[in-house]
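The complex appears here minus one protein chain, its other protein chains still in place.
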Amino acid sequence: MSPWRERLRQLSRYPSAIAGMGMIAVLVAIAIYAVVAIPYGQALELWRGGEPWRLNPVNAGPVWVDRLFGGDMPRTIVVDSDEAEVEEERFDGGRMVRIPLEFDYESTGFPSGINLFVRSAFEESEPFVRMTWHRPDGEEIQLGGRAMSRQDRVSFSQDWTLERRLGEVAHVALFAVPDEQFERAQPGEYGLTLDAILFEEDAEIAAELVVYGRVHGIAGTDHQRRDLMVALLWGTPVALSFGLLAAVGTTITTLIIAAAGVWYGRWVDAVIQRLTEVNMILPLLPILVMVGTLYSTSIWLMLGVVIALGIFSAGIKMYRAMLLPMREAPYIEAARAYGAGNARIILRYMIPRILPVLIPTFVTLIPTFVFLEASLALLGLGDPVLPTWGKVLNDAQAQSALYHGFYYWVIAPAVLLMFTGLGFAMLGFALDRIFNPRLRAV
Amino acid sequence: MSESAFRPASAGTSGPLLSVRDLHTWFELRQWGFLRLGHVRAVDGVTFDLKRGESVAFVGESGCGKSSLARTLLGLHRPTSGEVVSEGRSLGTLSGSELKAYRAGVGYVQQDPYGALPPFMNVRRILAEPMIVHGIRSREEREARARQVLEEVRLSPADEILPKFPHMLSGGQQQRVVIARALLLEPSLLIADEPVSMLDASVRVEILNLLHSIQAKRNLTLAFITHDLSTVRHYANRIFVMYAGRIIEQAEVNDLLEHPQHPYTQALLAAIADPDADNAKHQRDVPAGEPPSLLNPPPACRFHPRCPHFMAGLCDEEDPPDFEPRRRHWSACWLHR
Partner (left out) sequence: MARAPLLQVEDLKLSYRTERGILHAVDGVDLTLNRGEALVLLGESGCGKSSLAKALLRLLPRNVDTFSGRVAFDGTDTMTYSEERFRREVRWVRVSMVMQAAMNALNPVVKVGEQVAEPLRVHQGWSSERAFARAEEVFGRVGIAGDFLRRYPFELSGGMRQRAVLAMALVTEPDLVILDEPTSALDVLTQASIMNVLKRIKQEHGTSFILITHDVGTSSEIADRVALMYAGQIVEQSDAGSFFGDPAHPYAKLLMSSVPRLHQREKPIHIGGEPPSMFEPPSGCRFADRCPSRFARCDEMPPPLELPGDRRVRCWLFEGGRR
């Protein structure tokens, strides 16, 4: 049996390795799912925010967390005029349309906002819409009327006049149990009736009422109504590929340079050593901050800089120490004696010898680069367009998420980061025990 | 093979296979990469010829420079001065590709068979490597030649040996693979550096016999390096005894073993115990002290501080020339003056 297959077999005897591999498999599955379900372009588009998210509440927590703690926070309710029983009445030169937007409200918690989106089609004259709110107890509240443009939005929650009139912000006042000082919402059948007057024969009108809930989806939403799921999903392939590429890039180049230094010795080695020493005292993070601030925060540029600075890293010293005794190894002398050239000796005889020791280091190196990327994003140096875990954390921090009690916003990406770190670390430590027999107990 | 131009002379040409003239291989000893502390005089003025098809032994203690001499002959160390001449060309004047071709003509068998085989390659790969290096592209040809040398070193069945990794082989089998590798490029000179000292007693004879029969069958020149005089009698025609970087005595094997001339050789022979219960009854004569440092060897005769026949004013002042006290038996000692 080849030594590699033998080691693979040993790996199956470490429960931690199996668990680690399982965790990595989960991450890879998530990454693949993310890339397939939300193509790259679409992900960027979504992450830019705005229109796609208009039906989402702001800063809503995950549904399952609320349910887990026994809460019954309202979910978002969308009532479309297409599904309403619209009444029409023609008059000369136009129509009167009554759109009853009715819905069942089941929660005793208040929603987080109410918006009405109106789309209308007309030649010149804007339709005029009068809005009436129906509460379960039969009371009607006039919400005023206004002319609507082709794409219009009525934000009741931001209507200060309305707020002053009702005594509380609209989405509270309109749902509150009467005479209870706005303490809880009253479940029941609500309705918003739109009485629209269309001043043209061919004019059309449609409306959507959105009663924003306080919980949304598996991951919740952020301050821009974006579903955090997008970032959490897409953060996985970004984190994994950044970590893997950075680890591969630095390890391979460092290894080859270290081997070349050891093999050629003399001034080559001296130059590499001095470069490494200089590089070791260069602080990585401030340099990355400088690059990010002065040039670009593209993740690929950051990756390049990380690899470039990682080449002459402390790893060179470690590999050098491992390779140095090998320079005198009899089998390398034998290879020279049958005429093998320098490149062949470095790549075929020196490096394969330390690969076994390297693999565990390599595996445990991946999460450190994942963390580095997250730290950069947290410092505001994340890629401007890519949804990543670090970006989520950065937003959360900028919006004082913890101060406002939006724990989900911080915990979800943090858990994913830790999950990544743990998965690779467990596999790495098990590999270390297999490949470095010195660590193994008898 | 295409690149036979500067290999050690192939059989049929007249003259010695390899001529070594006043060879010095020194290593610069530096501190912190630049402070020169001096030179380690590993090989310090050695002259001899290797004839075609003969078997010679270089005998000496560790640190006498015998391994450095072997590496110089292999082209692994550059001579500091003096010449190694093969086919009328000096080793120092060969270009890179000529040196590679020369190396193909010299096989190398090392002391530690396990260390001499890359542990991460299987036998098939190990044997393929030299052929790949020397441009044998055809996989079939490589496989055929690998099987042929395995048969020559009596490792069979090849199908079982080829996929194995070194750690799955016994010490003797490992050393056979090393020998097979050395034979792959059809060398005219085989250098074996302590080929059996790390092996078990019962395997030693086997490996020595194998080397001997290969040497005879291929009409190779075999230079074998050892610290153990008791093994040389049946496996070498000539012996060179080395001490502190120099050859101090050379002769035909039986003549040297029966009539050692140099005091050092005499001491060496006296220290060897053939199995005999009487050995335990008396102390052996061992010259006091230890071999000198090659960094600061004693002046003139290198052995004089330990020599029982030391003559003040002569041995420590003038280098002894090679005397010929017996026919074709040279010894560098003032006693023969």
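First chain written, first letter: the chains are A and B, and each begins at residue 1.
Criterion: a contact is a pair of C-beta atoms (placed from the backbone, for glycine too) under 8 Å apart; a residue touches a chain by one contact, two chains touch by 3 or more.
Because the structure is predicted, anything quoted here is derived from the model rather than measured.
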| item | value |
| --- | --- |
| Listed residues B:S138, B:N209 or B:N296, member touching the removed chain | B:N209 |
| Residue among B:V149, B:L268, B:L294 or B:A332 that touches the chain left out of view | B:L268 |
| Missing-partner contacts on chain B, residue numbers | 61-62, 170-171, 200-206, 208-209, 227-231, 233-234, 257, 267-269, 271-277, 279-280, 283-284, 286-287, 290-291 |
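Note that only the chains that are shown with their structure count from here on.
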| item | value |
| --- | --- |
| Rounded Å distance between chain A and chain B, as computed from the means of their C-alpha atoms | 67 |
| Residue numbers on chain A that touch chain B, as the complex places them | 2-3, 266, 270, 329-331, 333-341, 344, 348-349, 352-353, 355 |
| List of chain B residues in touch with chain A within their complex | 33, 71, 74-76, 99-101, 103-104, 106, 108, 110-112, 115-120, 122, 129-130, 133-134, 165, 178, 181, 184-185 |
